[in-house]
Structures are given as structure tokens and as C-alpha cells.
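Shown here: the complex without one of its protein chains, the others still in place.
A and B are the chain letters, set down in written order, and residue numbers restart from 1 in every chain.
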Amino acid sequence: MNRRHRLRLPALVAAVAAAALAAASCSSSSSAPSSSAATASAPGITTTQILIGSHQPLTGPAAPGYSEIAPASNAYFQYVNAHGGINGRKIKYTYLDDAYDPSKTTSVVHQLVLQDSVYAIFNGLGTPTHLAVASYLNSSKVPDVFVASGCGCWNNPSALPYTFGYQPDYIREGKILGSYIKQHFAGKKIGYFFQNDEFGQDGVKGLSYEIPHSQVVSQQSYVPTNVNIGPQVAALKAAGAQVVVLFAIPAFVALFKLASLKLSYNNPTLVASNVGTDPSTLAGLLVAFAKQGGATVSGNALTQGIITDYYLPSVGNTGNSWIALFKKVHDTYIPKLPFDGNVLYGMAVAYTFVQAMVKAGKNPTRADLVNAINGGLPQGPVVAPFAFSSANHSGVTGMYMGSIENGALVQKGPVLVTDDTPTGAVTTYTGTEQTAPASGMP
Amino acid sequence: MREFIQFTLGGISFGMVYAAIGLSLVLIWRGTRILNYAQGTMAMLTTYVAFTVIGHTGSYWAGFTTALAAGLVLGALIERTVIRPVENKPPLNAVVVTIGVLVFLEGVAGIIYGGQYRSFPAAFSITGLHAGSLALGISLNDCFVAGAVLVAALGLAVLFRYTPAGLRLRAAAFNAYASRLLGVRVGRVLTLGWALAGLIGALAGVLVSPATFLYPASMDSIFVLGFTAAVIGGLDSPVGAVAGGLILGVALNYVGGYLGPNLEPIFGLAALILVLMVRPSGLFGTLVARQV
Partner (left out) sequence: MTMARHAGAALAAAVVIWALSVSLSAFRDYQMADVAVYVVAIAGLTVLIGQSGQISLGNGAFMAIGAYATALLQLHLNWPLWALFPASAVIASVAGVAVGVAAARLRGPYLAGATLLLAVALPYFATQFPGVFGGDQGLSVTVTAPAALGATFPPTRWLAWVNAATALIVLVLLANLARSRIGRSWRAVRDDETAAALAGLNVARLRILAFVVSAACAGLAGAMLAVYSSQVSPGAFTVTLSIALLTGAVIGGLGSLAGALWGSLVVVLVPTYVTDVATSHGLSGAVAANIPVAAYGVVLIAVMLIFPEGIQGGLRRFWGITPPAATTPLTRLTLRRRPPASEHQEEGTT
């Protein structure tokens, strides 16, 4: 009985190997006759459809706000589908909930790769969650594009050749904020308020590359599960910080403002990471306190004057061609969601993906997509160039500084670019930004 | 010294909320010998009700009273439907049922209201109060929170001690069998106990939601700490719940302020284990003798 089973195993292996060889020869684009017909050139690609997947926190602690990103990307994909698709193929975007739990992330990503056979994993969200699956995706040679996290860990072409970042990483952001503070707040006392994980810690690292150590009077961290940040704010006040840099999520930027009111800590200038300063999200969090916070002012008053950075056009900048395009997509496909920074982000990264797919060719293999991005991508909606090359898999290289005025982000200077090394300089970007194509498709 | 004052006063506001949750847990425990793991999510749901009412009417106090009324109704409803069948069963059944209610209510809130954080108004001003030039680190609203919980606790004490309903509640908790013989409608009394607990929990929810923002899981960590407060104080002692809540709130603030926010849950665990090792029934709880 056992021997029969044992003999079957090598036969099984041989059959699998033969099938693999056959599949490989079919999908090799160089040997196929050149034709304009669409073929099933890779897993997830059929003649009519491109299937991509993602893991997103749709429930759980990270869901507020972030759960809008995937529907927004999907809205832009639907727009593309309605306008002919990519080389005649429609994009199908399957995003599964991982509740920000890394073991669940491994589960759903295995499901997407093994069961649904997606072509690529797109915009996987979260640092600890995506770290759980990055090596798996690379060893399975599945393109892992435009990770939704600012960790510098996605820029690792030698160990993770199939993984690409998207947004500016937190060290870059820290450097740009830091150089702005160094210029405009020389001699003032600086305090840090940061989330106690790699988002906050990388941000502080970037800040420390620019801001002289002697200026920093207090560094306070918080954990997202503990909303009582009174002690930290009290410590910053006691140290006399005149400028406070916040690497915090919107809820904790809002809580910082509220705690400052309670402790009568009214004068510090707040400089915050773009992660926490989407103006409508912040205003929404603070709207119930506006009346108590001051006289008869709107919810926006509490966000007035917060200095921040951004790498996309401001949502309030209705004259911008990208905002007009994405607003149109939003109003058509996801009118119930607010048109805020999360939705803008989702659509922008979807646009970049479509650009990459177009560049990958008529009948792309998985390697074609990777090579397309390694060859560099046009900026599209983002304000600074991508760093994509075969030696660098990090995304946007910079952002502009701005401040929140009357509930909208107003640009206050040129686009600044840098790298994420301790000594790389922060320079002004002299190139031009792109305008949206009239058709809305790259 | 200034920091110490700020830490102490700042801890009182959250501490009173833990006390309120602890109080509602004690209320249910004394009446039905069940630990209601769903207390936090019940409070979350009633706060959403208040949020909806405030959104429609623009009046905070309309929302406030609606939440309290909803708490009464929700508590009674849950007791009558899912708790009554497990009241005389082994304690594990009730544990699982209340956890089931917890999960169910969170899912329902997520479906109806979505997961995003909502801004919930405070009753009074949140700007800090001053003693001369010293910023005290509390606001008028914090005083209201502390006052409201105290009034509720005192109200409960008066209810228990001086009203016939309170006497019936105490009798049913002490000896349900004998009370039934004396004409007390034990079932109705237990429902009343749960309703009152729902009320106190709803109060805790609306009091703390300005500081935590409102979302389906917003009361989870508050519940854990309220639960800890009740256990530290002793599950059959209302005084213990209030004392436990205050002590816990202030102590955690000291830990967070002097040592770091990451250590607070660890400290909470250490405190709980320490107290229970010395007094297994809590600081103010009565010792249970084992019948031989």
C-alpha cells in the first residue's frame, strides 16, 4: 500500500514539472509571434481581465480613514475600465480585510496568490502587516507594487526585487520637515511628539539628520491604544517647547490639540507629518469641540495654522487638473465617501499602477511589470519624481511644505526633494509637475 | 510638583469613567453573579444613539438623556433575552454569551455607522482651568465627569438603601430563593439591575467619548480598565469599584507620565496580580468561605 503511494510521488513531481515547463514556454513573450491579440500571458492575466489583489485594514484599529483607500483605487480602476481598460483588459481589484493583524495578512495574501492567482499584489497596507508577506511574495515572484507604507524597508532591490514603495518614506519626510524647521525656527526650542513605532521613530530619525540636537528639548512618544496623552503634552509644555513636531495619526494630532487646550498650552507652532494632517479628517475629529475651544468658530479653527507637508496636490485646490479628474471619478463611482486625502491617495496610486501596466506591454508577464517600474515611471499626480530604478525601489522623493488655512491645505513653498541618508541634502525640485491627461487615462 | 498636580488631577477624569464601568459591572455581578463582558460595547452603542440624536437635534442634553434611556432599555433587553437562559447555568455559559453580545454589538455598530472616528461633543468647556497662574490640567468638563459619576454612585447608594426597589434588589442578590418566597419578583428585579447597569454604562460612554472619539472599538480599552478597577476593588463592592477606578486612573497617569505610556498596561497587569495575590477577592471584597 505504502509503496504504491511512494511511487506516485515522483510521478506527480514529474507531471508538475512538465506542466510548469509547458506554461513557461507558452508565456515567454519573446518566442510568441508578435500579434496584437491579447493572450493569457501571466497568472491573473486573461484575454479580458487583469486580476490584482491587496490586503487592507477594513476592520479593526487601523480601519478609520484607511478603509477608504482601496475603494478609491477601485473607483479609478472602474473609470479606466469604462474607458477601454488597459489594452482591452479590464482591471479587477480584490482587496481583503486583514484587520491590521499580520497573521491574517499572511492568510489573505496566500489566498490571493495561491487560490485567486492574482497577477500582482497592489498597495498592501501597513508596515508590520506587509513585512509578514514581503519575503513570501518575492520568493513566489509575485510583483508587490506600491506598498502603502512609508517604511524605508521596501527599498531593498537585492533582497526584495519584486517589491516597490510608493509614498515618501518617513525618514525623507522627517528630513524635509527638519530642514524647514532649521530654516524658519532657528534658535527655537523644539519638541517631538511621535508614535512609538517605526512610523514615528523613522520620522524622528529624519528630523535628527537636520535639526541640531541642542534645539530639541523634549521627545514624547505615544501608543495608539492609549488616548490619555495628557502627561506627554504636559512634559512638552514643561520643557518649554515652542515648536512641536508631530509624527502622529489624525486621531492623535486632534488629541494633541485637545490636550493642549486643557493644559493651556496655547502657543507652540505645530509642524506635523502628512500622515496626520488631512484637513477634512482633522476638522471632522475636532468639530464637536470647536464651540468650546474658542468663540463662535467652525471646526476648522482648531486646525488653523498647522504646518505640514504633502506630495499630492491639495484636495482643496480645485483648479488643479488632477483634483478635477479625481473629483469627477469620485462623484461618479464613490459619491458616498468624503473626498479627502485618503481617497486622493487611493486614486493617485491607482493611476501610477495603470501607468506601469501600460508600460509593461500588450501581453505582460510578471517580470514585465517589474522591469517597467525599474525603468522609471512618470510622475503623474505626485509633485516630485519617483526614485524607481533597478537600484532603488523607493517611491516619491519629496514634497512641498504648506499650512492648513480655513480647512484646506495651502502650499507655502517649492517642492523639496531629498534621499533618506543622514547626509543627503534637501534641495529644491526644479522640474515641472505634470498635468492630468484630458482623457483621464495615462 | 506642578507635574504631580497635573498628573493627579488628569487621572481623576479617566479614573471616574473606569469607576462608572466598574460600578455597572458590580451591579450586575451582585444581582446575577455574571460578569458582563459586553458592558463596554453596550456603552458604545448607546453613545452612538446619543450621537445620532445630537446630530439631528443639535442639543447635547437631548442626546445625553436619550443615551441614558437607551442604556436602561438595552440593559433590560439583553438580560431578558440572552442572559435569562444562562443565569442558573455554570458561569462559563454566561462568559461566552456576554462575549458573544460584545462581538455582535461591535459588528452591528460597524455596519450601521462605519468604522470612522466620530467627534463626540463634551458637555462643558474643555479648556483648562487655572489656580492663579498654575494650569491645573483639568477642565470644566472633567469636573462634570467626576461629578456626574459621583452623583450616579450616590444615587445608586440611596436607591439601594432607602427605596423599596433597592431593598428588593438587595434581597434578590442575597438570597433569591428566600426572596421569591417572600413575594419578590426576582426575575423583574434582575432585569431592573441590568437596566440600571446599562444606565451607568451609558453614562460612562457619553462622558468618555469626547476624549476617545467614537468608533466601534472605542470602549474596549476603557472596559478592560473598568473591569480591572472592579476586580481590584472587589466585585461585590460598589465602594470598591469607585475606589478602584480612582486609584487605577491616577496611578496609570503617574506611570504614563513618569515612566512612559507603553508601560501602562503592564503596570495595570502587575497591580491586578499583586492585589489579587494578597486579597483574592479584591481590596474591598468580602472573603468567600468554602463550605465543607
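The working rule: a contact is a pair of C-beta atoms (placed from the backbone, for glycine too) under 8 Å apart; a residue touches a chain by one contact, two chains touch by 3 or more.
Everything numeric in this text was worked out from a predicted model, so none of it was measured.
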Chains in view that the hidden chain touches are A, B
So one chain is hidden, and I want to know which residue out of A:S67, A:Q355 or A:S403 touches that hidden chain in the complete assembly.
A:S67
Determine and list the subunit B residues touching the chain excluded from the picture.
29-30, 33, 35, 82, 85-86, 88-93, 95-97, 99-108, 110-111, 114-115, 170, 173-178, 216, 220-221, 224, 227-228, 231, 235-236, 262-263, 265-266, 268-269, 272-273, 276-277, 280-282, 286-292
Hey, which subunit A residues sit against the chain that's not shown?
5, 9, 12-13, 16-17, 20, 56, 58-59, 63, 67, 70-71, 95-97, 99-104, 106-108, 110-111, 114-115, 127-129, 131-132, 135-136, 151, 153, 196-198, 223
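The rule we apply is simple: only the chains that are shown with their structure count from here on.
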At what distance in angstrom does the C-alpha mean of subunit B lie from that of subunit A?
39
Note: in the complex, subunit A contacts subunit B through residues 58-61, 63-65, 67, 196, 221-223, 225-232, 234-235, 237-238, 250-251, 254-255, 258, 261-265, 284-289, 291-293, 299
Contacting residues of subunit B [partner subunit A, same complex]:
2-3, 6-7, 10, 14, 110, 115-122, 124-128, 130, 135, 137-139, 141-142, 210-213, 215, 217, 221, 252-253, 256-258, 260-262, 264-265
